[in-house]
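All protein chains but one are shown at their positions in the complex.
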Amino acid sequence: MPDLMNTIGIWLAAFFTFCIFSFLYRDNPFYKLAEQIFVGLSAGYGLIYVVYSTIVPNLFAKLSQDFSGNLILLIPFALGLMMLTRIYPKTQWISRYPISIVIGTSAAISVMRSLKTDLLLQVGATIINPFQGSTASEISGNLLVIIGTLCGVYFFYFSKKQEGLAKIPSKIGVYFLMVSFGATFGYTVMARISLLIGRLEFLLKDWLHIIN
Amino acid sequence: MKRNIPLILAFVSGLIVIFSEFIPHRPFSSIVDSLQEWFMIISGFAMLLGVMSLLRMNAAKVSTRSPDWQYHLIGIISFGLMVLMGALWGMEEQAGILGQGASISAWLGKKPFDYTYTHVFVPLSATLFSLLAFFIASAAYRAFIIRTLESNLLMIAAVIVILGRTGFGTMLTGWLPESYRFWHLPNLADYIMQYPNTAAQRAIMISAALGVIGSGLRIILGIERSYLGGDK
Partner (left out) sequence: MSVNTSSHTERRIVFLIIFLAVMVPLIFPIGWGSEVSPIARMSYDLIDETPAGKYGLISFDYEASTITELQPMAVAQIEHAWSKGQKIIATALWPQGPQMAEASFAEAKRNPAYADKEYGVDYVNLGYKVGGIVTLQAMGSSIRDVYPKDSSGKNWDDLPMLKGIRTLKDLAWVSSLSSGVPGLKEWVMIAHDVHNVPVTGGTTAVSAPGFLPYVNDQKQLHGLLGGLKAASEYEMLIDKKGPATTKMDAQSVAHIVILLLITLGNITAFRRKRAKANLTGGQNA
């Protein structure tokens, strides 16, 4: 029986694959059906995983094992329930309390982490001796990193209008950004094609058994 | 009351986290540990809120018989089924209300939740995103047109990377002698990624970090209040 159910499952998967692909011709009922099933399953999946992976082990299991020792957990539990009041306009204001704690905590963590990871360490990684490289390509590359980073940051400085000579570094910054966007486009092509390869491999291998 | 207390809560929780960075000892460290655990639990409920909101929106469309309401009804049914299967028999090794569901798992070969995940959810999700391959091909044909020096730079970088990251690119310039290895397409692609791309991405990163720090401080200091919603 499991073998038969597996075969049915593969046909089901192929059916839904074609439902989605049918959108390439035009929007149609099969695509709409598949799209809404996806939305529903996705929400259901998320809900089940949040309950089993966080709410049960980190809250209910701890409370049921040692209620008096974990009394403090009643606070986030209450805050969590207050969060749900956002669903109704009349009670929405109650959700501001948990939201403010979440926002305050995550804003502070983001400030501290971005300050170190994306600002100080990135500035540090740019303050390099460009001539430390052993080959011409490394030296030229190091120079490009320094010039490109400085000019790129300058381009994003919008507080003062960039005119005349002051426009030159900004222009150079744009050139670097364009090269980067081109490279990103190349990588985006790679990513999108990979996804299609995965689906076609499923159809040819698991469904049709044409390839091994 | 409805606005000031939340602003004070955001200020205090933000300040405790920042203090604990500089004074990683009690009481700050233990308060932050608790705050982080609370954050996880509240975030869990926030996800529940997201799901509830989605359901409410879909239910409204069904009840008002808006265009394509039948599909939204199917969405709600799919959601209900997934939750029911997960709640009754659990998923993978995790038991549900009715335990591990040995008999139904023996029949299906997997738990119903996992069966639906593997044979319906995964193909839907993967195929939806694979559509982007067709759209990027179409965009490459219709929109990637050389007009200015900037678009030339973009095009050159894209072409080198597209070729350099394939076996075809490797083959195309693989015959070059050792002294010309720099011009070998995979090496050129690596050079672009490692230097000019890194420079530009670092500039974006530094600028974005300044933005994150600015907006984070505005939230903690109560200048930025949009997360509180309406005025009431």
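List of remarks:
First chain written, first letter: the chains are A and B, and each begins at residue 1.
Note that in this section a residue touches a chain if its C-beta (ideal position, glycine included) is under 8 Å from a C-beta of that chain, and two chains touch if they have at least 3 such contacts.
The structure displayed is predicted, hence computed values, not measured ones.
Residues 29, 33, 36-37, 39-40, 43-44, 46-47, 92-95, 114, 117, 121-122, 125-126, 128-129, 133-134, 136-138, 140-146, 155, 158-159, 162-163, 165-171, 174, 186, 190, 193-194, 197-198, 201-202, 204-205 are the ones on subunit B that touch the missing chain. Residues of subunit A that touch the chain left out of view are 24-25, 45-46, 49-50, 52-54, 57-58, 61-62, 105-106, 109-110, 113-114, 116-117, 121-122, 124-125, 128, 180, 183-184, 187-198, 200-201, 204, 210-211.
Please note the rule applied: only the chains that are shown with their structure count from here on.
Interface residues of subunit A facing subunit B in the complex, by the touch rule stated above, are 1-3, 5-6, 9-10, 12-14, 16-17, 20-21, 23-24, 32-52, 54-55, 58-59, 72-73, 75-77, 79-81, 83-84, 86-87, 92-93, 95-112, 114-115, 117-119, 122-123, 125-126, 137, 140-142, 144-149, 151-153, 155-156, 173-190, 192-193, 195-196, 198-199, 202.
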